[in-house]
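Would you mind keeping the following structure in view while I ask a few things?
Subset of chains shown; positions unchanged.
Every chain is named by a letter (A and B) in the order it is written, and numbering of its residues begins at 1.
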């Protein structure tokens, strides 16, 4: 009967062509060569990484010691962020039983591409020398590039298992571009503060991915239902991602804040908020199941919501108990999201969100933006001191006259800009991705590494009973061959 | 026959109620709300993380640069310690074939709760401003909170698989409380040095857990014997924990030592001792098996004993070869512990020690305390210089007249205090945990994630043979359902 149903499906819905042998290498080569050309034209070392400029800088500024190079005060945070991007996001996406290669592998691919493009895009907006027309990069640029990539990786979370690597490269190309523009508007034009990127990274990245997923809606996705869950050890792999994200989130939020008390405070606030999220996530997860059992999906994701929601406000004087309250609430909201909002989105709004990025990034990011607006608006000279207010909110130059109330308003406006860019940009990118040229998988072939990876045979029990093995191998080959013949037909 | 035996068991020993749907959320919510209230009343940023105080500090102390903030000189070590607490301890406890979720997940839960409570408890003892009644927290406070939590996580190692998450929250609540008191007595009143916590963390945590396990002795634990081992890949997961602990132990021991040569020396000594432990562990493990094969349990655990045993003495001038000797001996002792002491403890002293914390933490920690006492007593002005002795042992204020001999005596007394707190406190907590309200698992249900986690079906081979899958799924559902009916009966 199963075979018969299979037959019918093949006749009426011929499988898509998932062969990316031309398109994937072509995209990788063309884009990488473009990077080389653009780097050649635009990118140079900054004054702290160029030997000639560094020696000049030392002479002119009376810097006596090489250890005053900013490298030593940013690099540890940079490496923590780097781990979050590649191990954190990568392993968090290994939870599917047969999409671990795609989860960690495509995350790696688009991360490596995205950070190059991000160095250029962010450089044009933030670090272009008007005289020479060159972009200067240093350690802060690398951190920013990682941040920029994070938004596209979040978007990948919504699309996990349903798109081809070529589509992901497109998502990243436009994702990084849109990011650089919205970041420029929010941070430079609106002069918002958003050290950990609640708005510019999480809110933008989340809604960007959700909008693309909405455009790419697959009504028959339940044909891949057999692959849509986890297995025991894939859940343990995903915990590697969760824990590295959770532990290093204080570094993420504080990586590019101002040196001094700002960076110190940001790390403390994030650490506290994350701790609080864990407890409320466990509470809601347990309370939602008949026998009080915990759900790994919640533990893997909602525990991180406190870090997302503190991305804007961690830099401010939110107070330690304020951070606890933020973690408390967002842990609850995020877990409820997994329980109720995701099914609702899928059923009524036709948004299929594989990793639940709505609950972990989009919503907590949006909340984080508004929390930041409120905390900014509530800032007082009594708490910050006059000098502290100026330093924290950077009320200098053309923004010297801004009050904290106005700042709060602009912060809130920043959230709206991020969402607008995400939805409009995501819709455009989604439409591009609907072109039938990208090699995306068929509805019954989603969440399956077999499509884009050479997957090893899985003979778990390596018993020296040769007949048995041979028998099984043949059987599996039959199956694989029949698969191939179908795909090629 | 198996079914019949099952029947009998069910009649004469009705399964415990492991439903934690009320208790776990209640505990999480109540304690987290308590944290918010107490943080609100007591906890404030310290002078290096509060913008107003930092600016004041800079003005009064002529600090010219924001990079003189202590954040930059503690934060990398803090993150290493953080990784040890959550990934190190967490993954080390994934070695059981069906308790990986509980190992890493409950470690996460009690870590996140414990560090909040630790900030308060340690703050009251060490960082309470008598004028304002407020606790100041900064990066050093976060490291100390992680340390404090470590003791409770070590205790969890002894209890792994045999207690409910609610019980673990109780273990942590009291563990952190006891820790803060014994630490105050040992470090402040006795004025011991214990940078890496051989005494206050490992010795205390180990005996605390062992005492609780002794009180909670389960005579029929072999009913869960089928789940008491590892499988191939769970042992590989555990190696993630081992390696991160091993690599970052130099950071653990040096994280809160005095800046300068002390921190430098502590890292070197720990690194050397750990290297030595690996070789003797391998030697004893191989020699103990008929065909010279290595045992993963030893490699995962006893290789770390050198780090534990150097927790006190690493700060002193123990010399590099002294560190090698410490690692050499403790590697041997710890491996012998796994071979002979653990079975002895279980059989004759009725102490069931799942992870063998006696061999990795309690005993090496106790030894480390005494090694520290000896090395302190043997300190000379020739080696340290007069100024160096004062700096290393902090012979200042009311302790200005203390000699190294006296210091050695106090160090040894510190070990006794740690053990006394562990045993008395552990016994009290154990008795509390014997109340029949905590939802702990039945003897035949230990080491099983099914009890507290929604465990995914484990259909490893995702073959497109639908009939086969359906068949198996049904079969498993039957089994699960029968399980449920048992538990509910």
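Everything that follows uses one rule, which is that contacts are C-beta pairs under 8 Å (C-beta built on N, C-alpha and C of every residue); 3 or more make two chains touch, one makes a residue touch a chain.
Just so it is clear, the model here is predicted, and its values are computed rather than measured.
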May I ask how many copies the whole complex comprises, since the file places only 2 of them?
3
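The working rule: only the chains that are shown with their structure count from here on.
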Provide the C-alpha centroid distance between chain A and chain B, rounded to the nearest whole angstrom.
32
Considering the complex alone, what residue numbers of chain A touch chain B?
1-2, 5-6, 68, 72-73, 76-77, 80, 97-98, 226-227, 229-233, 235-236, 239-240, 243-244, 246-248, 251, 258-265, 267-268, 271-272, 274-280, 282-284, 286-287, 289-296, 299, 303, 317, 319-321, 324-325, 328, 383-385, 387-388, 391-392, 458, 460, 476, 479, 483
Chain A partner contacts - residues on chain B that touch it in the complex
18-25, 28-29, 31-33, 35-37, 39-40, 43-45, 48-56, 66-67, 69, 71-72, 75-76, 79, 82-83, 86-87, 90-91, 94, 98, 100-101, 104-105, 108-109, 112-113, 115-116, 137-139, 142, 165, 233-234, 237, 240, 439, 451-467, 469, 487
